[in-house]
Structure formats: C-alpha cells, structure tokens
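What follows is one structure encoded as structure tokens, with my remarks underneath.
Left out: one protein chain. Kept in place: all the others.
Letters A and B name the chains as they come in the text, with residue numbers starting at 1 for each one.
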Amino acid sequence: MYVAVKGGEAAILATHDLVAEERRGDVSVPELSVAQIREQMQLAVARVMNEGSLYDEDLSALALKQAQGDMIEAAFLMRAYRTTLPRFGSSVPLDTSNMAIRRRISATYKDLPGGQVLGPTYDYTHRLFDFALMASGEAPEAQTSADRLDAAMPRVPDILGDEGLMEAELPPEGDPRPFDLTRDPIEFPADRDVRLQTLARGDEGFLLGLAYSVQRGFGGNHPFAGEIRLGEVAVEFVPEELGFAVDLGDITLTECQMVNQFQGSKDQPPQFTRGYGLSFGHAERKAMSMAILDRSLKAREFGEAADYPAQQEEFVLYHADNVEASGFVEHLKLPHYVDFQGELELLRKIRREQEERAATMKEAAE
Amino acid sequence: MNTPHHDPDYNFGYLDEQTKRMVRRALLKAIAIPGYQVPFGSREMPLARGWGTGGIQITAALIGPADTLKVIDQGADDTTNAVSIRRFFERVSGVATTELTEDATIIQTRHRIPEKPLEAGQILVYQVPQPEPLRKLEPSEAETRKMHAWAEYGGMYVRLYEDIARYGHVATTYSYPVLVNGRYVMSPTPIPKFDNPKMDDMPALQLFGAGREKRIYAIPPYTSVKSLDFEDHPFTVQSWTEPCALCAANDSYLDEVITDDRGGRMFVCSDSSYCEDRRAKGHVGKELATAEALAYVGHVEGGSDVA
Partner (left out) sequence: MTQSVATHLASGLADPVFGSQTVFRTLLDALSAPGKVFTLADDLAGAPAGLPAAAASILLTLADYETPVWLPEGYDETRRWLAFHSGAPVASSKTNAKFALMDAASPDTHLGAFNLGEDRYPDTSTTVIIVCEALSGGSPQTLRGPGIQTTTTFAPLGVHPSFWDEIAENNALFPLGVDLIFVAGSAIAGLPRTTQIAGA
C-alpha cells in the first residue's frame, strides 16, 4: 500500500541539534558562562527580566545564552518558565523612597535635597569604540566622591505634591488587590494597574517608538523628566502564618516619574500630572518610555480626546507584548496551504466567470 | 486506572491544577452559551503564541489517562506543528496518540475538520488565531463586545453583500462566519468554508481556544450552526473538477501540489488519514504512481498500518 512519506518528527529533532551547534559557534573560542553574561551583559539581562516578567538574573542570563542573544526568544523562555512557578502571594508594595540610590537625576530642578547623582550612565560617554575592550583589559576602578550620599532623597513628584501642584497618587477605592495580567484576561476600558503591568512587560522598542510619537506631535503631552532614580529596594513579604513582614532581599529597580502640564478641568484646578515608569534592573529608556505612555493613556481619565495612537489603550496594550506579537507574526511560517487553496479556487472561479462573460458579450456583439 | 508515564518535572498535562480549574470553568460556561467568547486567563505556554496555545490549554485541561489524542494541522497528522504539539502531549501526559480519526477521543486541529464524520463522545479542539468574527469590521474589542451583546450583526451582512456586488461571490473562503444557535455570530477559525456544514448539528463537542487573544468558545453537540448567507446568494462550498489524485475521493477537500516547474500539478486530499484509509481499502487515484515517483507517498509491501 501507499503511505504518506513522514519525515516531520526526524526533521524537527534535527533542527534542535542544528540550533545547539549554531549556538556554540566556533568551538575553538571559549564558551560563555552564564555568570559572564549575568555580570557583563547586565543591561541585556535587565531587558529580558522586564519583558520576561521575572526577576532572576541567573535565569535571564541563561535565557540569553540559550537564545543566542535573541532578546524576545529569551523573554519567551522566562515567561514559559514563570508560568510553572507556584505563587505564594504578593509582596508588600515596594517603597522606592527608601531606595539605596546609585543614580538619581532630575531635569526639573537645578538642585534639590539629595542632589543630582550621575552614577553609571552612558549619557555623557562619547560613542567612540573602546578598542581596549577588544583586547582583554581590566576595567578601571571608578573614582567616586568619598562623601556618602544623603540618606534623605525625596522623590520629585512628592516635593511638588507637598505644594499641591501634583496630581495625587491615590490607591483605588478600597485598595483592592491589583489585577494580575498573567492570570486574568484584559477587559476594556482598562484600569491603570492593567495598563502599568502591560507597559512594564511591553517591548522596549515598541514603547520607545510610541513615546517618541507623543513627543514629536502624535500626542498632547509635554513631559519633563521629574526624576529618574536607580538603585536597590528591599522586597518584603508577609507570610500568612507569621503576620509580619520578612525581608526577601533587594532588587535593582529603575524608576522614572514624568511631570506633565495639565490645564485643569471643571472639577480639578490646573496642576501637573504624572506619568510613572518602573523597570527591573538598569533600564532607563524603558522606564522613561513607560512613564510617557502611562500619562498618555490617562487621556480618558482627564477627558482628553484620544486622537493619537499612544492615547488609545486597546492599540497600545494589545500590541506592546513582543512575545505575543512575535508568536503571531512568526506563525505565518506555519503551513496555511488549506486556506490558500480556498483563495486560489475562488480567484480562479472569478477569473473564469469574467472570461466567460466577456466571451458571451463578444459573441453577442458579433 | 493506569497512570500513563509523563515527564515528572511537570504536572500531568503541563498546566497546574489551579489553571486547569480556570480553563475548565471557562469551558463549561462556553458550552452553556454556544458561540459566545468567554475570556479566560490564558497562560504563557512553552510553545509560541499563534502556534496553538489556546487549543493546547484546552486539551491540557481535558486530557486524562483514558484519552487517545489525534493532532492535525492542515488536515494532516504529519505537518510540522502537528508533530510538535503531539510530541508535547506525549511528553507531558503520556497518553496514547493516534492518526485514525475514529480512534481518537480528542482531536486537536488547526485549519480543518476531518472528513470522516465525528461521533458522539468525541471532542474536536480548534486552535484559534483570531476569535472575533467582527474584528475586520471593528478593530476595538470594547465595540465588538457590545455588538455581540446586542446582536448587532447588520454590518457583517453588509460586508458579505459588498463582496457579492463586486465579485459575484462572497470573497471569504475561510473563517467564513457562522450563526450559532440562532444567536451569536462566531468565527469558525480559519477552516475552509468547505468544512462549515460539518459544524452544523455535529454529534461531537466542538471547543475553540484562542491563547493569544485569551478567549474560549464552544459549540455543544447537536447545535445549529448556519453559515451567513442571503436568499438570492445561498452559501456554497468549494468544489474541484477532479477527484483526489491519490485515492480518487470526490468528497474531500483537496490541496494542490505542484509537481514540476512547467505547470504540472495534482490535487490530493488534505485529510491525510482519510486518504490513507481509502488507499488501504484499495481506492487508487490517477496519479498515485507519479506521487510515488515524487516521493510524496511511499509504497509499502503488504503493510496496512504503517506510520
């Protein structure tokens, strides 16, 4: 008898081997260790933690290694692993006012309590290749001020808030447990917790492009970088059986608060409005983009016309997720020949009918 | 009951029990409201979004040691993603798998309904890329949800009629919208419209999972499923002028296979199991020998059950 030739399974297994071979590259070059990636590719590690929605530097480094540096594939690995983890509960809200600060800048004040702390930043590097890095060289030890940073470093929006000029950040009525994007489907209109969570795991490039569109004119807001801070924050958890908070350790966070002008409305006097961004690790571009979009997505609350893409929550929230987006775009690689055959059949039929009609008309004319 | 061997690093069926409960609750509500899209807390799966994660989550919530699973893509058991999904379930559930439609208790599918009529007790699980039949008319979910709530389907008929005015035919050949139980307009997923009539009054249970869009919907057995049409332009399905080149079937959906670079082509059953079954029963298509020469099918001496 005849059977269909089936090579599918063998071919799939072979692709796994080919990937492993490509990943390793030239075996005469030493293999990367996960620790090397974790320590020396920190910004990539942070991005994968953000888009993978999981704070684990080792796993993020492993994901980058396994994915050959493909950020989205690495984030996907983190997400799939995250699903299988048991969940013990929610931490106590993190207090970024108690951050152990390594960098803190404000664009809205020349100086402020705690001062401007530049910290590690590429901002004032000249983008010239450092060929010394091509050879292996020891990193220079940073010369930092011997003075300790001020213990008190108030957040800029809090300073404005004390003056009554800043939109208050109030928990929703009854302070309910926040929505969990990873366990519940989004409904529209979406509340701010849903929006912030989506932005937090959203693709940095997508968020950046949209934030840029707001600045260039496809948006009504004019953001000021009120403050950007980077440092370590303690994560605390209250186990049900203990009833008091236990310190789980510190995580590195980047927080950005954008200050935007608001003309006021019937109910509210003119004041500044807030755009908030928070990301794992050192990820300023992400936190800033997020903060701009948090503000633009408040259009509904402030009664602003949502004329621009960055103000349209369905557009922004549904399309920010790069793991979902790449899955759907790349699924076009899967066979679609059944549906394509349907289209072919219809197209041929329409053409045939048109030719027949043309022929009939020609005959009639002759 | 024998517990099949599955990867001990994961719960049986991969999903944790809480997630299974969530999916199961959504499934029961979906059956109670035929054709309505139930939002569910779709999880991140180890397979990519758009590659069947909705169907996979449904199957994972259904599957048990007594099940026999069949997975098809484009009607065929041997397409790459069908192979990949079947391997996933072999690993995480260890249940028996089959290529024979009649032997399966659960059939997970992408883009086709098997040719062999399904029976009561079987479950057909569809992988759904876009669950919203109105999405091309209205991009906003907030709006389409209202349209379903109030059964505002006029715009859908207008769109179909515009096609007729322009082309003489409804230009939708797959994902052809249906009205379920006289109430909800539903997307039958990108199955070719050829398969739409099979959905009507089907004795088997039909479940639909859209992982990325986080929706589950269902058609209970023996439920009315009508393809949208007009009195003067009744719904029709695809037809071919020749039978299957391999098994001579003239009642199945055919795929076109290009055989050379001079316009040579043959048409073969998309449902590979159906085609093989017919050939095993002695049906011979006109171009079976050509297909063998092209290594599209192989010739096995005397064998009757070769995978």
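Simple rule for what comes next: contacts are C-beta pairs under 8 Å (C-beta built on N, C-alpha and C of every residue); 3 or more make two chains touch, one makes a residue touch a chain.
Values in this document were obtained by computation on a predicted structure and should not be read as measured data.
*Asks:* Since one chain is left out of the picture, which of the remaining chains does it touch in the full complex?
*Replies:* Displayed chains contacted by the hidden chain, ordered by label: B.
*Asks:* Decide which residue listed in B:Arg145, B:His233 or B:His283 touches the omitted chain of the complex.
*Replies:* B:Arg145
*Asks:* Touching the left-out chain: which of B:Met22, B:Leu134 or B:Val297?
*Replies:* Spelled out, the listed residue whose C-beta touches the missing chain is B:Met22.
*Asks:* Need a quick check: the contact residues on chain B for the chain that isn't drawn.
*Replies:* Against the left-out chain, chain B lists 1, 3, 11-13, 17-18, 20-22, 24-34, 36, 38-39, 61-66, 123, 145-146, 148-150, 181, 183-184, 203, 205, 219-224.
One rule holds in what follows: only the chains that are shown with their structure count from here on.
*Asks:* Round to the nearest whole Å and give the separation of the Cα centres of chain A and chain B.
*Replies:* 34
*Asks:* Show which residues of chain A lie in contact with chain B when the two form their complex.
*Replies:* Residues 1-6, 8-9, 11-12, 76, 79-80, 82-84, 86, 182-189, 314, 318, 323-324, 326-331, 334-339, 341-346, 349-350, 353 of chain A touch chain B in their complex.
*Asks:* Considering the complex alone, what residue numbers of chain B touch chain A?
*Replies:* 10, 16, 19, 22, 39-46, 48-51, 53, 73-76, 78-84, 87, 110-112, 129, 139-142, 167-169, 171, 173-174, 190-194, 212, 214-215, 238, 240, 246, 253-256, 270, 272, 275-276, 279-280, 288, 291-292, 295-300, 302-304, 306-307
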